[in-house]
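The other protein chains are all here in position, but one chain of the complex has been omitted.
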Amino acid sequence: MDLRAATWTDVRDLETNLAVVPVGSTEQHGPHAPLGTDVLTAEAVADAALERTDREVVRAPAIPVGVAEEHRQFPGTMWVSPETFRRYVRESVESLAHHGFDRVVIVNGHGGNVDALREVGGRLTRSGEAYAVPFTWFEAVGDHGADMGHGGPLETSLLWHCAPDLVDEDGLEAASEGAADGWGEWTSGANLAYDSAEFSENGVVGDPTDGDERRGTELLELASDALGRLLEAVAERDVTRPEPR
Amino acid sequence: MDLRAATWTDVRDLETNLAVVPVGSTEQHGPHAPLGTDVLTAEAVADAALERTDREVVRAPAIPVGVAEEHRQFPGTMWVSPETFRRYVRESVESLAHHGFDRVVIVNGHGGNVDALREVGGRLTRSGEAYAVPFTWFEAVGDHGADMGHGGPLETSLLWHCAPDLVDEDGLEAASEGAADGWGEWTSGANLAYDSAEFSENGVVGDPTDGDERRGTELLELASDALGRLLEAVAERDVTRPEPR
Amino acid sequence: MDLRAATWTDVRDLETNLAVVPVGSTEQHGPHAPLGTDVLTAEAVADAALERTDREVVRAPAIPVGVAEEHRQFPGTMWVSPETFRRYVRESVESLAHHGFDRVVIVNGHGGNVDALREVGGRLTRSGEAYAVPFTWFEAVGDHGADMGHGGPLETSLLWHCAPDLVDEDGLEAASEGAADGWGEWTSGANLAYDSAEFSENGVVGDPTDGDERRGTELLELASDALGRLLEAVAERDVTRPEPR
Amino acid sequence: MDLRAATWTDVRDLETNLAVVPVGSTEQHGPHAPLGTDVLTAEAVADAALERTDREVVRAPAIPVGVAEEHRQFPGTMWVSPETFRRYVRESVESLAHHGFDRVVIVNGHGGNVDALREVGGRLTRSGEAYAVPFTWFEAVGDHGADMGHGGPLETSLLWHCAPDLVDEDGLEAASEGAADGWGEWTSGANLAYDSAEFSENGVVGDPTDGDERRGTELLELASDALGRLLEAVAERDVTRPEPR
Amino acid sequence: MDLRAATWTDVRDLETNLAVVPVGSTEQHGPHAPLGTDVLTAEAVADAALERTDREVVRAPAIPVGVAEEHRQFPGTMWVSPETFRRYVRESVESLAHHGFDRVVIVNGHGGNVDALREVGGRLTRSGEAYAVPFTWFEAVGDHGADMGHGGPLETSLLWHCAPDLVDEDGLEAASEGAADGWGEWTSGANLAYDSAEFSENGVVGDPTDGDERRGTELLELASDALGRLLEAVAERDVTRPEPR
Partner (left out) sequence: MDLRAATWTDVRDLETNLAVVPVGSTEQHGPHAPLGTDVLTAEAVADAALERTDREVVRAPAIPVGVAEEHRQFPGTMWVSPETFRRYVRESVESLAHHGFDRVVIVNGHGGNVDALREVGGRLTRSGEAYAVPFTWFEAVGDHGADMGHGGPLETSLLWHCAPDLVDEDGLEAASEGAADGWGEWTSGANLAYDSAEFSENGVVGDPTDGDERRGTELLELASDALGRLLEAVAERDVTRPEPR
């Protein structure tokens, strides 16, 4: 049930403790893909999964600004500090838990949010306020995952499928040509770079022309299936904390 | 220019320092209106104003969860603490200002956010990071303002106009019957109540059946006109801080 | 019972849960009125109300520095950040509640404190630590309220009554001549100004020569009566939080 | 110049960078002395020193609630956390420094504030915002200092001199009989006690009947002389930070 | 140069801007390995690298308590919150940078610290206070990395080499038998577990008997070589932040 469109009386009548909170970022995705990519894709995956499941699940509005200072050299990129992001997500989840929706999957579309969400999930879960697990869709698409990049084949494919009007075809060629091969600059297992502009001229990592609508369809199916399985697991899990040894 | 749909190269090519950030809340609006009312209406007003203006204005994604603990007794209401809300809005605006969009109108659809947004605007403006002014649409609709309430005639009218499918007609009668006459319980100029459930059985203040689509059309026109004028004023204002006396 | 003058054994013997905490500001009030105006008036109103009531009420010392950065261009104005002010007031009230004085009226003399005090009251009340309600005296003086201003007729009148030595008669003429007509600079329901120096040359809003000692006497009577009624209401109110709907 | 009684135009005309901020506590002082003792005495010492000095000195209002949780078992004791106290004092001083009053002596009447004030002074001074030095009057009264206690001979003497009406003569005998000999319970240089109720039945340390009005007169003279010398030293000191070695 | 053993005059005479800060954790490592494993190993790797390099490098004392609440069910495990850990590490590095040691490798021995250290490094680097890069030794040992676990073959091997007395041989068999195969409980790319006690009976992941002294020797060589290369890269890197696009 989409909270944005439901009345409180609708919500009152639900019999579930499951919720999803889509979380993205508003940040550069190259000269061809919109700044809203990470929100759009997170919402697409969340909604597709909810369509497929028989369980009742509360669907919160998407949180649109995340941990993205790493893209600040690219115009239009928005961000908040990790600490503020953690607070905003955590308290949003706590308000859901207040109504009994205390098993929550945070459906994430942005790599830069991953660490912060894991920390939030741990704090909520250990305190007993909610059992909250982050799910990042591109970590759940099997072998495709290796091609992730940034504004690369995976995200561009999913956009072709979900929001084709938002892919700037004129920008694609430039995106492909200027794309970096990989994320970061690595020495001895350490990433020497903190800003994407250190290693990518146009903000893209991975060749977006390796994606197409068909791949997007498959990615959505894989990701939403995975999220469906996760919702089952979260619903059924014994979340009592272990006894001291 | 809607950041969600634009590429960073689109944003780079803009020549403006103006931005709007819609801000709402996901909270009960009675048995007839959706929890997303305050976001929907803030976005509707912002978008209508941007359509009418000749200026280039950056349009940020809407911030969906605000200061709404006062409605926590009603299922589905989400909220964050005022401090977290202030941080999230302030840092979001700072990230826009980083790119030169440092004259910002925060377009607000929720009464509970008003104090926090004023504080954020003051801090941003005095520090020189951005000139930020909050605008709450129902404070700019002339005589209509007196009917504001909560889930009452104004918000319901605007929904009839902008998102008629989200008004639950079955709930309207109950909404009307159970509505409180006014917001709060007052003695000596002080509101004794902190939670809306202290004075409203069903969360509604003001009779929503006093609204209709036509009134919604007028409200949108009034509010978006007002926002247009405010954008002009914000664009033209001398924002240097006064000299010490 | 005035805590400043009482011993702990005096306090121990009280049978009440009511307290008042005067809160003001040390800030410019024009060339004719003292920086301490908001503390003086808050204390005057609080003390007058306590004289009139039969109830036992604990009277805390006044908190002298508030949210007043808006006057920082005027020499001598002191302020703390809103967050620090909220913490200081909240924890002061919590310490009273620790001893059982957990129904508290915060008697305020400064407009800039209003939002912060409402937030503090909400937090204390919802957490169950104390039931705390802010009362701002010039919001409880009937039709006089429309003349409020800053260093204007109301405050000046009350000073004529309570502390006539502190009104600088030589400054009155200048105050009157340089006074602004209203607080702020408004467009579309939004205040474009954040500092009082943006719209008032000498820091005054409203003509202080419209006040006199007689008006001050009446204001004190009105305000202290109102506070007396509020204390009754606070003492008698059922403060259990509403049940979830 | 007492800020509470001055207009901003008075303050503007000052030619000084010196200020004092009295700081106390509202806390139990035995069955004979008022909860306001530490504020009263800090103000008395500050005002006496200002009377004797030829320098212009800004005199801020007294901060009435300090770090006093150690007395929380005694009714009426108020306190804030050390962190909140530090913030409130620091920002108050910063607001004075904003106007050029950036050499500040914090005149303290409460032992529990000492550590916090030293930390505040260090932070302000090292950041260059203000040169702020705390002065605790009973640390500057020569051999009398050894008798300090709490509600004991020194504070009681000073009250006899400054506010004799506030000494409860009926409570004196009980105060004397129940007084502890020393502050704390010590083993190996460590104080095992955190609350004064652990070692004092009635909250008193030191026999208050060892004090009288004459001793109070002498104490005020000693303390205000000492404060006068400190103001000289603070005014004349080179406060540039040392160069790195 | 080891700061613990150097005088400030020694440090003054250094000509370098490079520093290392070892960071570990005091937490359970199974029934056979000491709680100090992560500090010991981080220090061993740091010291071995410093021995091999020709560059002058400041060596800070090791920070012994990290982000380890995930092991709290096992007696003796110490931890601080991620936020406190980030503050402690960040400010420690800032103090080094104050003296000009502003290229810093944080040598880490604990997986639970990784996310926090990356956040700290980003903040320090983007603010320009220091260029700080975390290095986690077991991410830089080539193919061995796949065997990492917790108290498993890698850490146990390194202990056999660096601190053989601290491996409890009696506990090894139990460690081996009760060890979990992998870290966490995974569904759809999400780890459902937050505490190690959810998936490991005795706290061990990976079979420690797959390690021996020879492997430890090799690990130390691999890790310290890698750290040496990283120090070169950090010393030589252009750390000016990229220009806005």
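The chains carry the letters A, B, C, D and E, assigned in the order they are written, with residues numbered from 1 in each.
Everything below uses one rule, namely that contacts are C-beta pairs under 8 Å (C-beta built on N, C-alpha and C of every residue); 3 or more make two chains touch, one makes a residue touch a chain.
Here the structure is a predicted model, which means the values were calculated and not measured.
*Asks:* Pick from E:N17, E:T41, E:T77 or E:T136: which residue touches the chain that isn't shown?
*Replies:* Reading the full complex, the residue touching the unseen chain is E:T77.
*Asks:* In the full complex, which residues of subunit D touch the absent chain?
*Replies:* Contacting residues on subunit D, toward the hidden partner: 69-70, 73-75, 82-83, 105, 115, 118-119, 121-122, 125-126, 133-136, 139-140, 187-192, 194-195, 197-198, 202-203, 226-227, 229-230, 233-234, 237, 241-245.
*Asks:* Name, in rising order, the residues on subunit E that touch the hidden chain in the full complex.
*Replies:* 3-12, 14, 26, 28-36, 39-40, 58, 60-65, 69, 72, 74-81, 84-85, 87-88, 91-92, 95-96, 98-99, 166, 168, 171, 203
By our rule, only the chains that are shown with their structure count from here on.
*Asks:* To get from subunit C to subunit D along touching chains, fewest steps?
*Replies:* 1
*Asks:* From the centre of subunit E, which other chain's Cα mean sits the farthest off?
*Replies:* C
*Asks:* Once you find the CA centre of subunit B and the CA centre of subunit C, what distance in Å lies between them?
*Replies:* The separation of the two C-alpha centroids amounts to 29 Å.
*Asks:* Give the residues of subunit A touching no fewer than two other chains, as numbers and ranges.
*Replies:* Within subunit A, the residues that touch at least two other chains are 8, 12, 69, 74-75, 99, 203.
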